[in-house]
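Every protein chain but one is kept in place in this view of the complex.
What follows is chain A.
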Amino acid sequence: MSVLVYVEQAEGKFKKSVFEAVSYAKAIADQQSTNLMAISIGDVAESELKELGKYGAAKVLNVSTDQLKTFVNQAYASVIAAAAEKEGADIVVLSNSFSGKGLAPRIAVKLKAGLADGAVELPSNDGKFAVKKTAFSGKAFAITELTSANKVIALNPNAFGVKENATDAAIENFAADIKQSDLGTVIKDIVRATDKVSLPDAELVVSAGRGLKGPENWGMIEELANLLGAATACSKPVSDADWRPHSEHVGQTGIAISPNLYIAIGISGAIQHLAGVSSSKVIVVINKDPEAPFFKVADYGIVGDAFEVVPKLIEALKAHKG
C-alpha cells in the first residue's frame, strides 16, 4: 500500500500545481501511514526530478522514452496504472489540469477505482475515504466516498497549497511497456503563450467584462495584471465578440478557477459567470453600477467608472511596490 502521484511536466519543467499535488499526496500518505512515490513521464532533468523531494516524494519513477516525449493520453494512462500496480500503490493522485482530466478517468477504469475529480480537501480519515469536491458549478460541494480498493483523486489547482516536507528523492528509471495501440493520437503542434501566467493555476487573476467597451481598452487590464503577476480573464460576451481569446473565458461554460484573488472589472456578476469564479478566496469588484450582482459576492468593491478607477489603481500599486 502506498500513494503514487503523477507529476505532469511541460517542456521538462514542473509547475506550481505539480508541487501542490505532491504536497497533497504527501499529506494523504501521512494520513494513511504510508509512503509517497511520484511518476514523471517525458524528458525531465534529474535536478528537476530531485525538486519533488522537497515536497515529500521519497521515490521518483522516471519514464523517459522517445515515444512518450509529448503527452499521449492513452499511453500515459497505461504507464501510470502499470506503475501503480507494480509498485503496489492503491491511491493515485494527480492535478485536475487539462491533461489530468483526460488521464484520471482512464487510470480509474484500469485500476477499477473510484475517482474524485475536482477535489478541494484531504480525504476524511474516519475509516471511510470521502473526498470533498466541487459540484453544481461552484454552487455546492459533493462529499464523495470512494468505496473501491483502489482510488484516484484529481486535485483542483490552488485548493490545497504548496507545503514543503523535505526528504531525499531517490530517482529510479521505470521501464514502460508501451502498446502500439496506445499511441493512436499524434501531436502536430503545441502553441503556448509562455510569457503569460496560465489561468487555471494562477494565484491572482485580473478579469474584465463588457463594461470595458472594446478590445482596445485592455491595455490597462494587462498593465494591472503584469504589475501583480496575475493572469488575465474575461466574461463570455467578451470572448464571444473576439475581444479576448476563448482560453480566457471563465464561468460555467468557460474555465472554473479558484485563485487567491479575483479582480472583476466591468463585469455584472451573472450567475453563469459566478459559477466559475465564486470559489476564489478574495473577490474585488469594480463596477459603476452599485446594484451590479457581483457586489453581493465580493469582499471588496469600488463603485466607479473602470476608465477612471483602473489607472488610479495602477498608480497606487506602483507606489505600493515602491
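Operating definition for what follows: contacts are C-beta pairs under 8 Å (C-beta built on N, C-alpha and C of every residue); 3 or more make two chains touch, one makes a residue touch a chain; residues count from 1.
Keep in mind that, in the parts below, contacts and distances are computed from a predicted model.
Selecting from "Formate dehydrogenase", "Electron transfer flavoprotein subunit beta", "Amino acid/amide ABC transporter membrane protein 2, HAAT family" or "Oxidase aa(3) subunit 3", the unshown chain of this assembly corresponds to "Electron transfer flavoprotein subunit beta" (UniProt protein name). Touch with the chain omitted from the figure is made, among A:I41, A:A208 or A:L228, by A:L228. Where chain A meets the chain that is not shown, the touching residues are 10, 15, 71, 73-74, 77, 97-99, 101-106, 108-110, 112-118, 128, 130, 132-148, 181, 184-194, 196-201, 204, 228, 246-247, 249, 252-254, 256, 260-261, 271-272, 275, 278-279, 281-285, 295-305, 308-309, 312-313, 315-317, 319-320.
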